[in-house]
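Sharing a structure, written as structure tokens. Questions coming.
Omission of a single protein chain aside, the complex is shown with its protein chains in their original locations.
Moving on to subunit A:
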Amino acid sequence: MNAELIREQFPILHQEINGHPLVYLDSAATSQKPRAVLDALKHYYEWENSNVHRGVHTLGSRATDAYEGAREKVARFIGAARTQEIIFTRGTTTSLNMVASAYGPAVLQEGDEIVITPMEHHSNLIPWQQLAIRTGATLKYIPLQPDGNIALEDAEKTITDRTKIVSIAHVSNVLGVVNPVKELAEIAHRHGAVMVIDGAQSTPHMKVNVQELDCDFYAFSGHKMCAPTGIGVLYGKKHLLESMEPIEFGGEMIDDVGLYESTWKELPWKFEGGTPIIAGAIGLGAAIDFLQEIGMDAIHQHETKLAKYATAKLSEIEGLTLYGPREREVGLLTFNLQDIHPHDVATVLDASGVAIRAGHHCCQPLMRWLEASATARASLYLYNTEQDIDRLAEALVQTKEYFG
């Protein structure tokens, strides 16, 4: 895989920011979009735009084919057994909230348990908090190891026969750890609980196969994997999705509507009330084609190599604390410079054209665990190069001099 050639396909990367060539290191927040995705959106709006599933006219069929074609691409991409198991949503947050509100109340009784970890993004934490409050269930946390990893022994102790839902990030958006979700799913199933995986930070960067993981639900966002904002996916096992009631009622999701009662369409459409996110889904399909042409394994290898390079490079900087395990296979580097607030770091870096993120990364409980009020985070993707890391390191050294 040649990152230099890949960069060529991302128009936004070829600009100057504050007088310096842009180095974009905030892909964990949102990725940039390749020409192929931008073209697919343009093509859709110029040649196919129409509402789906009901147009008798030609454009209606084209739009429906493109939209449902995107669903097939998603199903293949994550190894789902059926396209019916792929629900298009607004993003990971919506997907996780759907599970919490459509699945949760039906299975939870007072005293039952929901198990998560302290490293969860707010979107995989607050829906469960709220669900626990509403149902009287107990929210439990698998504790973290000192380096931020989860130990399976701890999971064994935390998950019990009263646990009905286990929901855990596949990859932490702060620590850069890859969680043993397959093993966690086994433990959950042994106790009769379902396994929900927040795949926001994994799906864009590595091969995911929901059947191999044997998870019950898997949620991810398009915008972090080269697709537009506003499109995401909820994968769910068919029998579970069938048992759930729709969340939104209205057009598109109905079978027969009477004055006092109605029935729903079959899966997946019963969860897609209203005109769906047609262009977004088509953009996601184009992004999947783009990523698969390069190969998810090649992307993962590239990022692992780059993460190793970055870890070494950042470790050379005196006074820099890198959070999470030393060894990491994903390109997420969360750090702090001694005595310099991460906002100040991010502002000085921005002046050098280097875009990183600073703040709590929607992980306030994890920040407390790290004993940091905020951190800086550089996150990598397929278009980043060693040169980007060098620019980051140089800018960090300059930042130290500036505040020194």
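Going forward, a contact is a pair of C-beta atoms (placed from the backbone, for glycine too) under 8 Å apart; a residue touches a chain by one contact, two chains touch by 3 or more; residues count from 1.
Quick note on the criterion: contacts and distances are computed from a predicted model.
J.: Report the protein name recorded by UniProt for the chain absent from the figure; options are "Carbohydrate ABC transporter permease", "Respiratory nitrate reductase 2 beta chain", "Serine/threonine protein kinase" or "SUF system NifU family Fe-S cluster assembly protein".
T.: The chain we cannot see is, by its UniProt record, "SUF system NifU family Fe-S cluster assembly protein".
J.: One chain is left out of this view; which of A:Leu13, A:Ala132, A:Leu213 or A:Ala358 touches it in the full complex?
T.: A:Ala358
J.: I'm checking contacts with the chain that's been left out. Which of A:Ile159, A:Ile187, A:Met367 or A:Leu382 qualifies?
T.: Among A:Ile159, A:Ile187, A:Met367 or A:Leu382, only A:Met367 touches the chain that is not shown.
J.: Have a look at A:Asp214, A:Glu252 or A:Asp344 and name the one touching the chain we're not showing.
T.: Of all options in A:Asp214, A:Glu252 or A:Asp344, contact with the hidden chain holds for A:Asp344.
J.: Determine and list the subunit A residues touching the chain excluded from the picture.
T.: Within subunit A, the residues that touch the unshown chain are 18, 341-344, 347-348, 351, 358-360, 364, 367, 373-374, 402-403.
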